[in-house]
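Only one protein chain is missing from this complex, and each of the others stays in its spot.
Let's turn to chain A:
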Amino acid sequence: MTVLVDISHRLGDFSLDVRFESAGRLTALFGPSGSGKTTLINMIAGLIRPGKGRIEVDGRVLVDTGAGIFVPKHKRRIGMVFQDARLFPHMSVASNLRYGRWFTPATERYAEMDAVVELLGIGPLLDRRPAKLSGGEKQRVAIGRALLASPRLLLMDEPLASLDEARKAEILPYIERLRDETKIPIVYVSHSVAEVARLASDVVTLAQGNVIASGPTEAVMQRLDLLPAEERGEGGAVLDTKVLRHDEIFGMTVLGSAAGEIRVPRLAMKTGARVRIRIRARDVMIATEKPTGLSALNILPGTIVAINPGEGATVEVGIDCNGATVLARITEQSRQGLKLQLGGKVFAVVKTVSFDRANTGAGLPVEADG
């Protein structure tokens, strides 16, 4: 299953020239506001007609301006979850959910009402009116409504952007389930590093209407210089890990990664569960010798593989820890003081408490938030 987009579009002063191809489970279109990502997703959905270009989903040509092809939105079978949910106010939640089913040919229906209701935990809401739902509930119903139309591709346009942190935390696990338990490929628009790092298998980074990077999440997220300015502090390495064991005495969870063991605050997850964590570059210290007498619990040995100038007086140092790259943002003064150079053997030091709900996967218990 691949999504291919190759379009150019002009709108006043703004021009969008984008080409990407992705076969990921969840492809994030990532970039600051005004980078054109919402316009792009609207083009895939058929809500905006691109000036020029071609869009293909799973080999099916949806738009080809050269050949005069433009499949109207209702014939694309592409589900869309909007930032503002857009539930139909004159229908109950159940009717909203069933709406798309009506228009799906019986042979192409794969989504089951009961399974979707269970997946999203919206059983108790079925008889309610959309006006009586909280923001998070609305968004879950909107996801269910899109799923029940049995789409070939699911688009999500900043589905969490209008929600507060607690609501976001409520929905994120459902999106992860969607990614892991269903077969529908997802294209997800976001400007949040935290969301992208946690959810995406692939990332297409946009800036001012152009693709500036695309590829697997771990690789793209390394490029701190590509992050939007206001999100730069959130940037860092993304590591796939597994829960090794829980340390009940100190309330910690030990994760196994390529880089070694990483201790994070206790996660409400089973041993063996896969967790994707993000280590913010600003949370990583570098030591040239194995430090002793230090409170930080995570000390990962590695080799410097990259030194890039960062913003202002900072440099960004990439440290290869047994195959996994950890990023550290330090000052230029520290770099010179420690005489850091490519190929140098160093230790990346990360405090356990620098991990919070935003950069470890699902399931940190709510009380750990305070």
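Note that in this section a contact is a pair of C-beta atoms (placed from the backbone, for glycine too) under 8 Å apart; a residue touches a chain by one contact, two chains touch by 3 or more; residues count from 1.
Operating definition for what follows: contacts and distances are computed from a predicted model.
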item	value
"SCO-like protein", "Molybdenum transport system permease", "Tetratricopeptide repeat-containing protein" or "RagB/SusD family nutrient uptake outer membrane protein" - which is the UniProt name of the missing chain	"Molybdenum transport system permease"
Option from A:Ser8, A:Thr65 or A:Thr104 whose C-beta touches the chain left out	A:Thr104
Candidate in contact with the missing chain, chosen from A:Arg19, A:Lys73, A:Arg167 or A:Arg266	A:Lys73
Candidates A:Arg129, A:Arg167, A:Lys242 or A:Lys351 - the one touching the absent chain	A:Arg129
Residues from chain A at the interface with the omitted partner, ascending	45-47, 72-80, 82, 84, 86, 88-90, 99-100, 102-104, 129-132, 145-146, 149
